[in-house]
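Note that one protein chain of the assembly has been removed; the remaining protein chains are unaltered in position.
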Amino acid sequence: MMEPSAYLLLSGILFGIGVAGVVARKNVLIILMSVEIMLNAVNVAFIAVGSSLGDVTGSIFAFMVMTVAAAEAAVGLAILIAIYRLKETIDITELSILKW
Amino acid sequence: MEPALFIVFGAIAVGGAIMVVTRRHPMASALYLILTLFAVAGLFVLRQAHFLAAIQVIVYAGAVVVLFVFVIMLINVPEDKLPVERVTGMRFLGVVVAGLLILESALIVRRSGMAGTPAADSGSVEAVGRALFTDYLLAFELTSVLLLAAVIGAIALAKKKI
Partner (left out) sequence: MVGGILNYLWLVPALPLLGVIVNSAIALFAERPLLLAEAGSEEHGHGTSLHGAGHHAAPPYRRLVAFLGPAVVGASFLVSLLSVLALAARPAHDRLFVQVLFPWVTAGSFDAAVAFQLDPLSSVMILVVTGVGFLIHVYSVGYMSHEKAFARYFVYLNLFTFTMLLLVLGSNFLLMFVGWEGVGLCSYLLIGYWYEKKSAADAGKKAFIVNRVGDFGFLVAIFLIFWTFGTVDYPEVFARIPGLADSGVLTTGVATAITLLLFVGAVGKSAQIPLYVWLPDAMEGPTPVSALIHAATMVTAGVYMVARTSPLFLLAPASMAVVAVVGAATAIFSATIGICQNDIKRVLAYSTVSQLGYMFLACGVGAFTAGIFHLMTHAFFKALLFLGSGSVIHALSGEQDMQKMGSLKKRLPVTFTTMFIATLAISGIPGLSGFFSKDEILWKSFSSGHGHVGLWLVGTAAAGITAFYMFRLVFLTFFGPSRMDPEVEKHVHESPYSMTVPLMLLAVLSVGGGWIGIPEALGGHNYFEAWLAPVFGHGAEGAAHGGAHHSAALEYLLMAGSVGVALCGIGLAYYLYRGRPEKPKEIAGRVPGLYDVVFHKYYVDEIYDAVIVQRIVNGSIWLWEAFDATFIDGIVNGVATIVSGAGDRMRRVQTGVVGNYALSLLVGAVILVGFLIWP
């Protein structure tokens, strides 16, 4: 069997891609998907380390993360719909009224 | 066997993720996201986390991404109204820093050097189910409250007239 280092490295790469998507894209939908990728990357790390330690806690944590991700996606998309109705845009740089 | 499958699934996951963040139209991103999620589910299977792999497919690919697709089609942003992505200093810096983050995580992984093999039942449905309904019962029940809150929140937010 493999040691978990490769999985952890993969997790880091996925997380970095997600982060890049969040900071580099303007489309709110894609930003939300990038967040999902970041959460998945974390899950990979949890599972990799958990299984290599023979511990079920990693799976439990990943399960919780998934729950949170589902809730986040539901609420986030609801907000997106509300905003789109109001502003007719999904450009994050235009949703900048919350300043000075 | 595992290293080969790891490389395959890992490559699909990374490639899919890159496609997700680089596609212009969100529908394409959503489809690539499904691909990535499936690949990650495959990785879970490789680590003997069968339960997680199952709900990864069911919940993520089956529910969350469907939700995304549903929203994309619901609001149906016309092609010309999609945000115009332009490379600015900020964005470039963001990508560079994200690369730095990957580099840092690679460094950490190289230093830690974890060893060990997966226990046969550490991620099985039975083991996870037992743990969920015994040690983590309270947390598990609380997730239902969280999901309920999310449902109510989503309805309240997306309603036409609040």
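Order of writing sets the chain letters: A and B. Residues in each chain are counted from 1.
By definition in this document, a contact is a pair of C-beta atoms (placed from the backbone, for glycine too) under 8 Å apart; a residue touches a chain by one contact, two chains touch by 3 or more.
Computed from a predicted model, the values in this text were never measured in an experiment.
Asker: From the list B:V66, B:V97 or B:L137, which touches the chain that is not on show?
Answerer: Among B:V66, B:V97 or B:L137, only B:V97 touches the chain that is not shown.
Asker: Residues of subunit A in contact with the chain that isn't shown?
Answerer: 19, 22-24, 26, 31, 92-93, 95-100
Asker: Spell out, residue by residue, where the missing chain touches subunit B.
Answerer: 90-91, 93-94, 97-98, 100-101, 104, 107-108, 111
Quick note on the criterion: only the chains that are shown with their structure count from here on.
Asker: Whole-Å distance, subunit A centre to subunit B centre, using C-alpha means?
Answerer: A distance of 6 Å separates the two centres.
Asker: Any idea which subunit B residues touch subunit A in the complex?
Answerer: Listed in rising order, the residues are 2-3, 6, 10, 13-14, 17-18, 20-21, 23, 26, 29-30, 33, 36-37, 40, 43-44, 47-49, 51-52, 55-56, 59-60, 63-64, 67-68, 71-72, 74-75, 77, 81-85, 90-91, 94-95, 97-99, 101-102, 104-106, 108-110, 112-119, 122-123, 127-128, 130-132, 136, 139, 143, 146-147, 149-151, 153-158, 160, 162.
Asker: Tell me, which parts of subunit A touch subunit B in their complex?
Answerer: 1-21, 23-27, 29-30, 32-34, 36-37, 40, 43-44, 47-60, 62-64, 66-75, 77-82, 84-85, 88-93
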